[in-house]
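Only one protein chain is missing; all other protein chains are in place.
So, subunit A:
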Amino acid sequence: MKIQVQTADFDLQSELNAMRAGRPDTGAIVSFIGLVRDVNDGKSVAGMELEHYPGMTEKALQQIAEQAQQRWELIDLTVIHRVGPLLPTDQIVLVAVASRHRGNAFAACEFIMDYLKTEAPFWKKEQTTEGERWVDARETDQVALEKWIAAGVPQDCAI
């Protein structure tokens, strides 16, 4: 398992190569990358600054990853989240999950992102044409989280 918070960019292929190396039982890797958009809530975004809570952030990500491992049979997972100044088209976050079959990897990848969005202490401050603003938490992110809570302990996925 790899959990990292960093200012530097990351390379998807290198991360996936590291995950599958020496693990011939891996049949699937599902990855998600979050990017900086140049528009948000109707305003043009020139860039953003990502703040986090050093010490707590890594711990929160670790706990989210462990919850995913308890829910599904996973072989490996990687979570990299960037902080500091970022520009449109920049990569913000990578979540990659390896498992024997695709079902668990798809589900766990979405689960980790949904929990990260509501439970990991990161905050975005956007620079827009009308000045700086803190991004507001979205109601839809909370709804996405609650779907997992309502689902309870899932069945291990055989596909």
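FYI, a contact is a pair of C-beta atoms (placed from the backbone, for glycine too) under 8 Å apart; a residue touches a chain by one contact, two chains touch by 3 or more; residues count from 1.
The rule is short, and it goes like this: contacts and distances are computed from a predicted model.
For the omitted chain of this complex, the UniProt record lists the protein as "Molybdopterin converting factor subunit 1", which is one of "Putrescine-binding periplasmic protein", "Molybdopterin converting factor subunit 1", "NADH-quinone oxidoreductase subunit N" or "Carbohydrate ABC transporter membrane protein 2 (CUT1 family)". Per the touch definition above, the residue from A:G42, A:G55 or A:G152 contacting the chain not shown is A:G55. Among A:S31, A:Q69 or A:T118, only A:T118 touches the chain left out of the display. Residue-wise, the contact with the chain that is not shown comes from A:A137, picked out of A:L87, A:A137 or A:A151. Note that of A:I3, A:V45 or A:V93, the residue touching the chain absent from this view is A:V93.
Interface residues of subunit A facing the missing partner chain: 34, 50-53, 55-56, 59-60, 81, 92-93, 113, 116-125, 134-137.
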